[in-house]
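Take a look at subunit A:
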Amino acid sequence: MDFEPKILGLLCNWCSYTGADLAGTARMKYPPNVYTVRVMCSGRVDPGFILDAMRAGADGVLVCGCHPGDCHYVEGNYKCLRRIPLTKKLLEGFGIDPRRLRLEWVSASEGGRFKEVVTEFTEQIRALGPLKLNDWAFAEQPLEVHEAA
Partner candidate 1 sequence: MIKVTIDGRDIEVKEETTILNAARELGIKIPTLCYSEFLEPYAVCRICLCEVVRGKRSRLVTACNYPLRDASVSILTNSARVRNLRKLNLELLLAQAPAAKIVQDLAAEYGVTKTRFPIKNPDEKCILCGLCVQVCENLVGAGAIGFSSRGSKREVSTPWGVEPETCILCGACAHFCPTGHIVMTEEADERILHSELTLGPNAAISIPFRQAIPNVPRIDVEHCIHFKTGGCELCSKVCPKDCIDYQMKDEIEDIDVGAIVVATGFQDFDPTPLKQYGYGKYANVLSSIEFEQMNNAASPTGGAIVLENGEEPRSVAILHCIGSRDENNHKYCSRVCCMYALKFAHLIKEKTTAEVYQLYIDMRAFGKGYEEFYHRLLEEGVNVIRGKGAEIAPIGGKFGEEGLLVRCEDTLISKFREIPVDMVVLCTALEARDDSADLARKLNISKGADGWFIEAHPKLAPVSTTTDGVFLAGVCQGPKDIPDAVAQGTAAAGQAMKLMTVGELFLDAAYAAITDEICSGCRICNGLCPYNAISFLEDKKVSEVNAAMCKACGTCAAACPSGAITARHFTDDQIYAQIEAIFA
Partner candidate 2 sequence: MPKLNLEDLDKISEWRRRTTMLREGAGRAKVTVHMGTCGIAAGARKIMDALLRLVEENDVKDVILTTSGCAGLCSREPMATVELVNEAPVKYVDLTEEKIGAIFREHVLGGRPVLEYALALGSERTQ
Partner candidate 3 sequence: MPYRANMMVCAGTGCVSNHSLELKQALEEEIQKRGLTDEVQVVPTGCNGFCGAGPIVVVQPDGIFYQLLKVKDIPYLVEEHLLKGRPVPRLMYVPPEEKTPIPKMNDIGFFKGQMLVALRNRGMIDPENIDDYIARDGYRSLAKVLTTMTPDEVIGVIKASGLRGRGGGGFPTGIKWESCKKAEGDIKYVICNADEGDPGAFMDRSIIEGDPHSVLEGMAIGAYAIGVSQGYIYVRIEYPLAIQRFRIALKQARDYGLLGDNIFGTGFSFDVDIRRGAGAFVCGESTALMASVEGRPGEPRAKYIHTVEHGLWNRPTCLNNVETWATVPVIILRGVEWFTSIGTGDVSQNPWGGSKGTKVFSLAGKINNTGLVEVPMGITLREMIYDVGGGIPKGRKFKAVQTGGPSGGFLPTELLDLQVDYEQLTEAGSMMGSGGMVVMDEDNCMVDMAKYFLTFTQDESCGKCTPCREGTLQMLEILKRICEGKGVPEDIQLLEDLSHFVIDASLCALGGSAPNPVLTSLRYFRDEYITHIRDKKCPAHICRDLNVYTIDPELCLVKGHGCGVCRRQCPDSAIVGEKNQVHNIDQELCKKCGVCLDVCKFDAVKVA
């Protein structure tokens, strides 16, 4: 059967969550692979969430926040902007393809944009194939070789 990736979506309550809601109320079609969790602000996203999700079986994690300058808490998205690249470096350390983690800015009125991001990210994860972190015996498994991003 075709591989259906499971993606965790961490959406900030004021912009991306509202944007996603708009996409829904506007009846936009997009793949259901992203399971969303609402946080008050993209700054709330703790790298731990991302790692735990992958351990729990997520094939990809999508973090969305307000456009810089629009954040309801003024600077939350800037903190997220700093943490995500660090987390990507961490994933690399574990041998996980950093492209499985993606940060996007989606404002409250950009329903359409949310739809495109989710569609595109799903295809990208599908191409990368399942992560199946639990099957790894960490010691023996060779590090996953990944082409240039």
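As a selection rule, all candidates are chains of the complex that A comes from, given by their letters.
Here is the rule we use: a residue touches a chain if its C-beta (ideal position, glycine included) is under 8 Å from a C-beta of that chain, and two chains touch if they have at least 3 such contacts; residues count from 1.
Just so you know, these numbers come straight off a predicted model, no measurement behind them.
For subunit A, the touching partner in this complex, chosen from 1, 2 or 3, is 1.
By the touch rule above, subunit A contacts candidate 1 in their complex via residues 6, 8, 14-15, 35, 37, 39-41, 43-46, 48-49, 52-53, 56-58, 66, 69-70, 72-76, 79, 83, 107-110.
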